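With one protein chain held back, the other chains of the complex are shown just where they sit.
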Amino acid sequence: MVPSDLDGLAKEIGAKTFACDASKRTDVEKLFADLDGSFGAPEIVVFNPSYRTRGPVAELDPAEVEKSLMVSAFGGFLVAQQAIRRMLPKKSGCIVFTGASASVKGYAQSAPFAMGKFALRGLAQSMARELHPQGIHVAHVIIDGGIKSERRQEQSGKTASLLEPDAIAATYLSVIRQPQSAWSHEVELRPWVESF
Amino acid sequence: MVPSDLDGLAKEIGAKTFACDASKRTDVEKLFADLDGSFGAPEIVVFNPSYRTRGPVAELDPAEVEKSLMVSAFGGFLVAQQAIRRMLPKKSGCIVFTGASASVKGYAQSAPFAMGKFALRGLAQSMARELHPQGIHVAHVIIDGGIKSERRQEQSGKTASLLEPDAIAATYLSVIRQPQSAWSHEVELRPWVESF
Amino acid sequence: MVPSDLDGLAKEIGAKTFACDASKRTDVEKLFADLDGSFGAPEIVVFNPSYRTRGPVAELDPAEVEKSLMVSAFGGFLVAQQAIRRMLPKKSGCIVFTGASASVKGYAQSAPFAMGKFALRGLAQSMARELHPQGIHVAHVIIDGGIKSERRQEQSGKTASLLEPDAIAATYLSVIRQPQSAWSHEVELRPWVESF
Partner (left out) sequence: MVPSDLDGLAKEIGAKTFACDASKRTDVEKLFADLDGSFGAPEIVVFNPSYRTRGPVAELDPAEVEKSLMVSAFGGFLVAQQAIRRMLPKKSGCIVFTGASASVKGYAQSAPFAMGKFALRGLAQSMARELHPQGIHVAHVIIDGGIKSERRQEQSGKTASLLEPDAIAATYLSVIRQPQSAWSHEVELRPWVESF
């Protein structure tokens, strides 16, 4: 099911939404087949999904750890594979993977998220080395901080330390539009007041 | 099944071997239960297993990619979880994860190995931050090069660029024996002639 | 002396040029005093200078190594210090340091360049942590490849592997314009065909 909190945005910008469990091969294949019919080969693919669970390593549920790897990393592979099969014939396209602070630092009590996000970064790096010379831009954006949303603002009461979605989108767009003589592979984004 | 090429070594040093599919929760739980009966709680656990497949991302078999994540990273979690449950009551012990060049660099045509080894490094880092203050040493050793073996020497004909198993073991032992006032978390090992 | 190959560009865009030895404190202080009179406090400062010499460590001229540190790193500090003294009262401004592949990897036969560029990166990181919360954006852009110029094209004959100056400028501008809720500190740029 598509999260209902996307409805408003989709209506505003005239976007069409599709539900998909990114960790399921058949789901991802069906999504891309559906897109083929509606839109043709994609030019830009952004992979955001992740799943995480927290706690001491001794107490984690192995099924939850497996799910973290499957959604955050294996899902990234499944989506990227479908995407580049459609981009390679045109020798162009851009794939953006959304990372997190946990992509480069394994925090205590958060091993499953680190495992998934580290693995996704390994995929992104390997793909950049393979696919850049074939005309496909692969970027990995590390979002280092919380993202502003109505829900989160109500929870925390403070907003100065949250990333504005529009500000994130502006950088995604500028990376996507980079000419091929000067591509960024890894980009980090954090609020001015975030400690790092 | 235990690989038969371990038989000679096991006999030489009086070691007992156990077969285990590290990616299977029940296998790993049974292994540790068996060890409990024979030896009691482990003081040192070294996790080596990995699985890899090579090729362009567009052509990889998703089942093989999943297996890479399961053996190299999820297996590391399963083994580490069983190990620390037995180490935490004693507030001591050492877990060593074996990494590779692919732990820190995603090479072209080798995304599955990068995904598995990056994820294992994320696990190791997160565990170090959680468990060091509880008296359990967590180390991640990056082996940057091929390891000498009879098979490999016959294949390549050259040996100067291979790591000697005894030399690797010497560093593992020195890390394991570090007093807790000066622990290494990440260590790299490469032959003198290896380019990096 | 201002390099004469800037004359054409300066005329084209109506820029005013100033000569300055960035490694000399008095030179840098005079430059900023001159700018104060002509333009007021700077909003954007980009630091590009570097000096390098190559060769085996045993044969390097110590005076050349010292010069590499002074121009590439100490010069960055001198310029940054003058810049932020003028930016802090306004709690805004952006400083961009230009790095290189050598900022993150010390290549053989190129120790002086690595020393200067590593040091500049240390300065940039430290400044980002200090100054971001004060409203001043500090970015470090790693240019991983050669930059296209008439001279370089004649030398090498190939251009696909060179970065276009306009493409570099586009990314510098997009970083400078980032809203403060989503700032990049480190950005890398390389041609699509560059191996890394």
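Per-chain residue numbering starts at 1, and chain names A, B and C are given in the order in which the chains are listed.
Keep this in mind: a residue touches a chain if its C-beta (ideal position, glycine included) is under 8 Å from a C-beta of that chain, and two chains touch if they have at least 3 such contacts.
Because the structure is a prediction, the values reported are computed rather than measured.
Q: From the touch rule at the top of the page, work out which displayed chains the omitted chain touches.
A: Result for the missing chain's touching partners among shown chains: B, C.
Q: Looking beyond the chains shown, say which of C:A73, C:I168 or C:A182 touches the absent one.
A: C:A73
Q: Kindly state which of the options B:Y51, B:Y107 or B:W183 is in contact with the chain not pictured.
A: Selected residue, touching the omitted chain: B:W183.
Q: Touching the left-out chain: which of C:I44, C:L88 or C:V193?
A: Residue touching the chain left out of view: C:L88.
Q: May I ask which residue of C:V45, C:A114, C:V141 or C:L163 touches the chain that does not appear here?
A: The missing chain is touched by C:A114.
Q: Go through chain C and note every residue touching the omitted chain.
A: 25, 56-58, 60, 62, 65-66, 69-70, 73-74, 77-78, 80-81, 84-85, 88, 102, 105-111, 114-131
Q: Could you pull out which residues of chain B are in touch with the chain that's been left out?
A: Residue positions of chain B that touch the missing chain: 129, 132-133, 135, 137, 148, 162-164, 166-168, 170-171, 174, 177-196.
Here, only the chains that are shown with their structure count from here on.
Q: Looking at chain A with chain C, do both copies bring the same residues to the contact (over half shared) or different ones?
A: same
Q: Which integer distance in Å separates the CA centroid of chain A from that of chain B?
A: Averaging C-alpha atoms per chain gives centres 29 Å apart.
Q: Mind pulling the residue numbers of chain A that touch at least two other chains?
A: If we look for residues of chain A contacting two or more partner chains, we find 129.
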